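Every protein chain of the complex appears in place save one, which is left out.
Naming follows writing order (A, B and C), and every chain is counted from residue 1.
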């Protein structure tokens, strides 16, 4: 039995840098209905109302937008130890940190492209204040009355200079299964990977500018198509840019919408449940040149070219590598 | 050409009394997303975000819940004059008032059961403050970010001691068309009437306690079934009583939910568009004993007995007249 | 009182030519769930399941796609006579026809651009066969189990060489009210007109190829956004082209999708209720260059250039008039 297959349990949180911390926080709370758990001088810790832990999004003031880190929760204390041992052996390990607000010690590492990740076991569960306690026991707090509230963190999408080595790292070191991928001229340019029945907790997408280590998007989950229309309406009213959507991807069957938070990071809103993979012997779906159109847009709004070129940090490069 | 058929254009606003003015206002604004236009010592003027005039709901402090008045807008100045002339002749006229915040002079009258109505022509259009102006020109203000915002006032439902004379008054004096009705033992116990393709701007329902002049409910319109589910979720979280729904009536095809505002008045939330009547030669639909079940509930949550007995003011009577 | 304002009650039916009658019928029945009432050698008469009359769509075999005629129902026999008198006086009258399957005699006329219309009073109501009778009395038959069934005919959109004279004809001869319009350089290029609270039963759109008398689209109404997504899914599965959508127009607030039936005619599917106009003193909304973007797409899928150029018949012309 391959232990690695079950050692990572879930995406725990993501840290993003923003050059406009206050505006970013305002956007996530006023429009997407996220809740602030705690704040320090430089960072604000937020969560969607059905996220169970202290935070699922950490926004940190920084000179430019981009990824701070991605945090994964192990399946157990022992699973954490097993993963750390292998990460150390991989040469990509950076070592333990004491923890942060909301979680205990965590082991940091980088993927081949240089994105910073961490894996941890001890988490602090969110405790609602008295007036936010709900009778719905599977919900950690009342449903918010502000904005169109997202329900939970869903996945993260990272741009990489080359998909294959990063994909292999996630598979071999952390047990991620490759659910779907896109290849062009037999080169992998997109990979959707998960440790659960979700099609992905992480997607890796080729950065067509050739840069390393950029961030593409974080996705919050709604589950109801109507709510994407509701958010879209609010966004247009409030002058916030919708990059694309609502529409439906062939890959992952996601009903999607992509927007930019004020700091410049792309955010996906996920408006249905896509499909779930329970088959333990799942054969990776491969989309190629000939069905690229359906892979990207099953129906609805197309993706602009910018979708494939813009990531954060938004560093202009000499020439696009196409 | 029968002038009366076109002289009343629409339901303009409804005034409700509430013994808990502040709590009522809080409910309508926080949960249903209504907007306050103006307030006086005793009254607060509200509207849904797609209501075009100064207000569609006037809440007035009073010792007990119930109807203040129902206001209809005539189709033109001349139409108003024609109607007033006939109302005067009917003996139900009460005379002109100078107007109120948001509208010019209005002619008041009572229906046979004693409900107070008025008809008017001059209205003040709502003007959004700068930060609420929207680019969507058919919307008088931005979509609110608070609560699950209702879109517009839809209809009013009045309890009457006898349906037929009140129905005839609305038809003969004001040109309302009878769209659907329920009869039991050949007695009309419910009538749904309109001056537009809506199935009803007013419903008349037999008060089974035998009282006169009580108020059953006011309805706000959402148009999207998902929003009723969203409101239901918020209501349960916040301890506000849902009397019935969501469910679908056979009558009017309304996807409904009935709730009580803190002052005790019943409020219906209308979650789809029902059906519209464009046929100028519409034959009234009559539901009788044998199809009462489908008339009341096509599918979904049943109506409790209270639905047929409770109205405002909630005056207990010696014995129910069944 | 201006009689004309109330003399036309509703859009009754539309006749379309198709060079692929069988495929067109199959599309409308299998995918959109329309019902066949009757058929002759050359024509098939269809209706959506909540259309009350004999048919709302007549498909007629022809050498090329395009409009047969648009039929309006008058508000009464007298209203019909009044309109015919004025149409005759306008010089656009063509005379009476004896009627067709499903309706009695009708008066035919053309608009300035040459589109053929008719106005009629006597209609045959659809009578469901025994196994299609429903308990829902406001529905003329059971909800179909085939395809994603559209509920009713909503509106027709005609391309015209010049909007203004055609608009004026509809207003002056038939009492249509101008609800919204688009002007570019002060020229009207789009007009949305109605005789009911719907924003439009007819839209007139400038044909940027300069041709006269072409057909842009017919719209069927669903009322539920989810159903557009359901149809979109079926269409993609079955290789039927979606031109644009789902998305939301600013004009009319319609949640739209445009597709092509196999004969080449454009069909709009209307996925919510838009907004309704009850104000008897409605001021026409004018969108201009500076807010054209929001007028056309409030959010969602953009419209391709073809949307503004393609109509039926699809006659290529020497040069586009831009």
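Here is the rule we use: contacts are C-beta pairs under 8 Å (C-beta built on N, C-alpha and C of every residue); 3 or more make two chains touch, one makes a residue touch a chain.
This one's a predicted model, so the numbers in the text were calculated from it and none came from an experiment.
Just so you know, the chain we are not showing touches A, B, C across the whole complex. Interface note for the absent chain: among A:41, A:138 or A:185, the touching residue is A:138. Touching the chain that is not shown, out of A:250, A:264 or A:313: A:250 (per the contact rule at the top).
Of C:84, C:106, C:123 or C:136, it is C:136 that touches the chain left out of the display.
Checked against the full complex, the one of B:33, B:102, B:175 or B:246 touching the unshown chain is B:246. Touching the omitted chain from chain C are residues 30-31, 134-136, 142-143, 145-147, 224, 226-227, 233-234, 236-238. As for the chain not pictured, it touches chain A at residues 1, 3, 5-6, 9-11, 50, 52, 73-76, 78-79, 135-139, 151, 180, 196-199, 223-225, 250, 252-253, 272-273, 275-276, 278-281, 285, 287, 291, 294-295, 298.
Interface with the hidden chain, as seen from chain B, comprises residues 225-226, 229, 232-233, 235-236, 242, 245-248, 255, 294, 298-302.
Simple rule for what comes next: only the chains that are shown with their structure count from here on.
The touch graph of the protein chains shown is complete.
Mostly identical positions are employed by chain A and chain B in their mutual contact, as over half of the interface residue numbers are shared between these two copies. Centroid distances built from C-alpha atoms place A farthest away from chain C.
Averaging Cα coordinates per chain places chain A and chain C 44 Å apart.
Per-chain Cα centroids separate chain A from chain B by 46 Å. Of all residues in chain C, those touching 2 or more other chains are 225, 294, 298, listed in ascending order.
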